[in-house]
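Every protein chain but one is kept in place in this view of the complex.
Letters A, B and C mark the chains in the order given here, with residues in each chain numbered from 1 onward.
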């Protein structure tokens, strides 16, 4: 069949989209087991749409992870990867909006068929777990539910398939290795961390002096501002001492290796250099996706609270409580979010030596 | 099976949502007939999600139309009907947003599999036609496509099912009859239209006088403003003369009967009376839905233009041209939109006689 | 000037909108005190737009609160009130979206002018406090900030004006009194609470029996389901015993009086009765507003975390921490959210006696 010729077979919209299967997949339990509840249709369709979007997101994540299999490939595919992650973000945004559709169903409407659903629960969505794992949610960070491992609700094959995601390497793992390969950190006798540390020291000193000698500030304000300067101090400790970082890693408080973290900081600070622009966009995408997943979790928890109060969910757990915990705890690219605490103003940035600047540059239309 | 007992059978999320069928319905033609095009997955899933939403919208429209089968039922279900139409509007808004997801695919990506789709086309979406018909799009208003009747792409059974929608009565038909039953128009010796006509005359006269005698306006401005007053004149003609209205109806320029139109005007003008508040909300919902469908058509046309330019679509037609025409021409509740031209300020409204006011009132918590 | 004539003076768009003042109100501190930071414009304009929307929201809340000054007025204005609260919700949704605009600024961009802003802080937004107070956020629920009363950052006049909002009665207060006036709870020998309590008992019993005798459930599942039934029990206690409710009120865990809570439950359960449809819509609006304010707080906290990490904010506090606490704790209409735990399925609802049903009914177009 795989011939050039084949592409001129014809197909109808109906068959292409398999609408018979698709539109035949809404079976109302209420109609089957009791009296048809009008609103159960919405409940089913909203969840099915979510599952279709999950499939799309997983499709994109797989393809991006694959790019990293080969160093050359990710190099030349960074822009495509960014495009696909941007798409994932757009889909997640739509999914957040979609919660508003579910909220057009009222708690009383839900009671008309809620009983029939036992013990089905969103907790049993395999694709959602796949998505979390592909992004890189560490297994030990997962909040347990009824004291069971999150994957225990799935059959053996599915459990294995989730384990394999971790074995092959998640997006977080791949990004970590990619960052570790950043070549610019100690080139040409330029020691980025040392320079950064000096800038930092100068900046903090200058700032404290300026505050203390200001004639515009009251003493209370001087104290307050000095404390602000001081407080920032602690944020810098782990980036300047590898051991501190490694201890935090062991405690599960850092996920990127020390080397990768330094590289991420470098990219963030020198994002304006042409060659770092795409890497910076890429990192930003990951944070955007994190933010959207978290927002979705939060809105989802809010919606569940509205729908069933603090009652136990169809899966037999206090749904709202579990869900709102995951909103905070299941963030993945936390290390990138932390980098904003490490930034220093452009005016205080160590100047790059000419050799490095040239390497960071490339030219679109001025070089001939 | 339909026993109270039955509801305690158990069900898994996976089976409840028929995920096997649902997630097994994405078959990439590119993979089948040539080389897999990464972006075809998005293309399929976006369309499948649309079809799921169409199913939901049709579910709601059916239920609202059914309420009208019995005069008593629509009375007591008006609020539920409004809720369901609001939901339809929310879904349509989401569908408009969703076009942004499709736009993350670029024309070059589309070319990788576009050839395999022939002659499938959104024009073959049966549910979309059902939705249009249930709302009440008159058959003769439909823009033909390749000179064929819009339903000729479907099999006989489907064609019949579309015809039946018109035979049973569309939402537009039902709303027309419901409006015709409005009882307040000539009660107690109060002739609404006559009073309205007097108010109108006074208002226009007063306005022209004020303009002409104003010391703030230049002559040019006086002329301009007078013309504005004059121009409004023509808008009032068809509401004041039944024959004019009926002529416009025959020409397909009006869809609601004269009586229904007068009732809609009455409801719009006296919307603040308690008993008219829900009817007014209901009419507003219909306009909101119209607006969203039109916006979706418009954005869809815009997206198609971006994707394939002015080239002929997979269905063999100049897609963009056809689509952008329908955005303007396939609006349904045009008569309600027209009513805004007939409104007069609250200060000029004829006062309702006490008898009518009392009938329009009801009390929630002050009557005992 | 207040003459009919006056309305024919002319005005230019420019002057009507006071664009000179409006567009002259963006003074970049960075340009004044150092080097102009391109992104400070965005920072200013985003905050100014928020303040304009706050003004609009306050305008609407004032008008709705005013309706309640007179029992007759709120009766006949319920639909208008709902319209205005729906508008508030729409504005809040837009404000949530707007956070995405702020997020197009990166932490590094912010560092370019952040120093100049000290100690300005969103904590000093007077209108935001007004909005919270008008809605009814209890003063004692407010999370303190630096150990100071929330209003201590304002001058005396502004502090007084905030106090007056509470003195005159917030929206929460007004709604409480309005609910307390609901007349249907013990009419005609129908004791709503007694009937509700009986239904509840029957329902729980029937459910437990069905579970225990089911042949489809494993023992583990039977236990789980029985516990679910049992757990709901506790939710019903405070509604059935006035004392329990009053104790919770003293502890700040309930805000509506017992009588008002029972009325709200009644409205929720019998929402389909014509006369209760608008009251139910009204209550739903208040919950929607609450949800949107909470979502905005949450997204705001998320954005601040991204922008400055866990560092101390320009106002001298750990901004993110404070903000994320308010998201949970500053919800206002918590009692309405709690009602979803008290609902019972329509099939179990006590039937209303004919007398009451008639009172709950009114007719739009079938009564003559």
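One rule holds for everything that comes next: a residue touches a chain if its C-beta (ideal position, glycine included) is under 8 Å from a C-beta of that chain, and two chains touch if they have at least 3 such contacts.
No experiment lies behind these values; they were computed from the predicted model shown.
From the options A:36, A:221, A:321 or A:348, the residue with contact to the unseen chain in the full assembly is A:221.
Touch with the chain omitted from the figure is made, among B:62, B:142 or B:337, by B:337.
Counting the whole complex, the residues of subunit C in touch with the unshown chain are 1-4, 6-19, 21-27, 29, 32-34, 38, 41-42, 44-45, 47-49, 51-53, 55-56, 59, 63, 83, 86-87, 90-91, 94, 97-98, 100-101, 104, 115-127.
For subunit A, the residues touching the absent chain in the complete assembly are 4-5, 7-10, 71-72, 75-80, 178, 181-183, 206, 210-211, 213-214, 216-217, 221, 225, 271-281, 361-368. Residue positions on subunit B in contact with the hidden chain: 35, 103, 106-108, 111-112, 115, 118-119, 207, 221, 224-225, 227-228, 231-232, 235, 268-269, 271, 284, 287, 291, 294-295, 298-299, 302, 305-312, 316, 337-347, in rising order.
In the analysis below, only the chains that are shown with their structure count from here on.
Remark: the per-chain Cα centre closest to the mean position of all protein Cα atoms belongs to C. Taken over every residue number at the interface, the positions common to subunit B and subunit C amount to over half, indicating a same-residue contact.
Averaging C-alpha coordinates per chain places the centre of subunit A 39 Å away from that of subunit B.
Mean C-alpha position of subunit B lies 31 Å from that of subunit C. Within subunit C, residues 221, 225, 271 each touch two or more of the remaining chains.
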